[in-house]
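All protein chains of the complex are present and in place, except for one that has been dropped.
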Amino acid sequence: MKSDHVVSIKLYSAIFGALLVMTLATAGAAFIDLGGNLNTVVAMLIAACKALLVILFFMHVRYSSRLTWVFVGAGFFWLMILLSLTLADVLSRRWLPTVVG
Amino acid sequence: MSDSSIVHAHQFDDAEQQHEASWLGMWVFLATEVMFFGGMFLGYTIYRSTYPEAFADASNHLDIWLGTINTAVLIGSSFTMALAVRSAQLGARKPLVRFLILTLVLGALFLGIKFTEYYAKIEEHLVPGSNFSYAGPLGRAAQIFFSFYFAMTGMHALHMIIGLALLTALIVKAGRGRFSSVYNTPVELVGLYWHFVDIVWIFLFPLLYLVGRHLQ
Amino acid sequence: MAPRVDQLYFFLLGVSVFFATLILILIIAFAVKYRRRSDDEQPRPISGNLGLEILWTVVPLSLTLVMFVWGARLFFITFYPPTDALEINVVAKQWMWKVQHAEGRSEIDELHIPTGRPIKLIMTSQDVIHDFFVPAFRVKNDVLPGRYTTLWFEATKPGAYRLFCSQYCGTQHSGMIGHIIALEPAEFQAWLSGGATVVSMATAGENLFQKLGCVSCHAQNDTGRGPSLAGLLGKTVHLQSGASVTADEDYIRESILNPQAKIVAGYPPIMPIFKGLISEDGIMQIIAYLKSLKREEGAQVKK
Partner (left out) sequence: MNGPVEERRQHYLNVNYGLKSWLLTIDHKRIAWLYLLGVTFFFFVGGLFATLIRLELLTPQGDLVQAETYNKLFTMHGVTMIFFFLIPSIPAVLGNFLIPLMIGARDLAFPRLNLASWYIYILGGLFTLAAAAAGGVDTGWTFYTPYSSIYSNTHVALTVIGIFITGFSSILTGLNFIVTIHTMRAPGMTWFRLPLFVWAHYATSIIFILGTPVIAITLALVALERLFGLGIFNPELGGDPLLFQHLFWFYSHPAVYIMILPGMGVISELITCFARKRVFGYDFIAFSSLAIAVLGFLVWGHHMFVSGQSVYASMIFSLLSMLVAIPSAVKVFNWTATLYKGSISFDAPMLYALGFIGLFTIGGLTGLFLATLGVDIHVHDTYFVIAHFHYIMVGSAVMAYLGGIHFWWPKMTGRKYPEPLARLAAVIIFLGFNLTFFPQFVLGYLGMPRRYHVYPPEFQVLNVMSTAGSSILAVGYVLPLAYLIWSLRYGVVAGMNPWKAKGLEWETTSPPPTDNFEVMPTVVHEAYAYGAAESQAVYPAGKPANV
């Protein structure tokens, strides 16, 4: 299930540092107008990276069995189902306007 | 120390099986939690795509500096939690207690800052409901934004409060020397929970605080 | 529409009856033939048959795909009204149906229509979700607050057809019923012009347009502080945000109630919010007026 892997303080500190840097980076990037939806994309990408670091190292998933990966994946996969199919409705609703012709 | 010397519950064959079950159980629970917050993330996504201007404008009413500081505080608490789990793995009792207390303090600090922000929002009449007032033509959709703000951060704060209660229980137990390098499952599981709550905030921060800063 | 829906329905019914009967016959046949004759019988185990599994995966799959394609075609027709349809506006509220005809006549819980001509309903709700359901025409669609939905049908025979609200809407849900009264075209014209003298929806809309002061910014040409609205419906509008939308009824409705939601490129966001100042019926009248502007313009071009 899970190995009793003990992560070194050095690695933990490095992760912590990276998380802090990314927090500052995302706050800073928010003030720059990147145009279009790029601000959102950048913010979400940084958030995803941060989450990934926490999951892999702080939560020891990197050192865990496949089964753990499956359930971590399942949570996000199902979230994607919920988001993508609902957005399939919301975003395509106006493809067929009320007025025709 | 061999496994057979550790007490395990009657339904398990041995401590190893018990540990496996607990670890898996926590992850299953966290998958549940992803979907619990997921419902709100979905609603947020839909409304933000429908009312982008209003969300950007309303987001600028939040205090980005308090938000950033709070993010750092919570990440710090995750760091100390990870160190607490490490200490437990190594069977180091004193560092374990120390890191748990540090985590508790940082968690409480986060909530303190959060409630300061809430208080400011109450003062500014930005709490949805009959007292809500918002200058400018974007008020109605801005009220939706603040509904999400309070629902999402409120649900998150509730999780934090539960986390603090769990930490307190751990500190008491750790102080009594209940955990060792072979038996530390509760510390590990509370750690997972705490990191999960951290991850939720990692997404809430940009979604709530950083929407419209660049348009100001 | 009704006969085409019924065709598909009977196809589905046929498939269902076939499979239900097949299963029933097999179960009864096996149950009789292989009934237990002595208590210590031990039949030979059979673990499965790949060929059979493939057969009863592929056959149902292909049948359901036929159903999907057939059903989807009908569905698309149902939600794509013919362009020459007669437009009628419907506002639902707890617990009644309010109908406005373009010529100005309005009615409650009744809808008079001519036979032999497609009818397109443009519907919205003042409160909760309702649903406009006419079983005889095999059509229904939800009627939503804050949005327009449409529905179209064509009556072939004169007569009265039942109208139900089929989305639960509160205490008197089952009382929110009425009739569609289909008349021969000539009779329908007579009915339209009957009753008290009424102004047409477009005229009523024009009056509102003056009264609410819309006209002071939205002039006939592009000289006003707001864009001209003549010929707007159906056009593509470019927005400040860079996106573009088709100017349909929903867009106009939103732009009246919440003007800041979609700002037209090149114009300042100065329009006041009309929410609370205008009823759903009033918005429909203004839309009718804007549509009439479109027609006049088209007529001028022809000259």
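Chains here go by letter, A, B and C, matching the order in which they are written, and residues are numbered from 1 within each.
Keep this in mind: a residue touches a chain if its C-beta (ideal position, glycine included) is under 8 Å from a C-beta of that chain, and two chains touch if they have at least 3 such contacts.
Note that the coordinates shown come from a computational prediction; the quantities given were computed from them, not determined experimentally.
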Wait, the hidden chain, what does it touch out of the ones we have here? A, B, C
Among C:105, C:120 or C:173, which residue is in touch with the absent chain? C:173
Selected residue (touches chain absent from view) among C:97, C:133 or C:289: C:133
For the chain that got dropped from the picture, name the residues of chain B it touches. 9-13, 17, 20-21, 24-25, 28-29, 31-33, 35-40, 42-43, 46-47, 50-51, 128-130, 140-141, 143-144, 147-148, 150-151, 155
Those residues of chain C that touch the unshown chain are 4-5, 8-9, 12, 15-16, 19-20, 23-24, 26-27, 30-31, 34-37, 41-49, 52-53, 56-57, 60-61, 64-65, 67-68, 70-76, 78-79, 94, 127-129, 131, 133, 135-136, 138-142, 144-147, 149, 162, 164-175, 177, 258, 261
By the contact criterion defined above, which parts of chain A meet the unshown chain? Give residue numbers in ascending order. 1, 67, 74-75, 78, 81-82, 85-86, 88-93, 95-96
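Throughout what follows, only the chains that are shown with their structure count from here on.
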My parser should flag the chain pair with the most contacts; which pair should that be? A-B
For chain A paired with chain B, centre-to-centre distance based on mean C-alpha positions, whole Å: 15
Centre-of-Cα separation between chain C and chain B, whole angstrom: 45
Please work out the Cα centroid separation of chain A and chain C, and write it as a whole number of Å. 39
Contacts with two or more other chains occur in chain C at residues none
Residues touching two or more other chains, restricted to chain B: which are they? none
Contact footprint of chain B on chain A as seen in their complex: 1-2, 4, 6-7, 9, 12-13, 15-16, 19-20, 23-24, 26-27, 30-34, 39-40, 43-44, 46-47, 50-51, 54-55, 57-59, 64, 67-68, 71-72, 74-76, 78-79, 82-83, 86-87, 90-91
Where on chain B does chain C make contact in their complex? 51-54, 137-138, 140-141
Chain B to chain A touching residues, read off their complex: 19-20, 23-24, 27-28, 30-35, 38-39, 41-42, 45-46, 49-50, 64, 67-68, 71-72, 75-76, 78-79, 81-83, 86, 89-90, 191-192, 195-196, 198-199, 202-203, 205-207, 209-211, 213-215
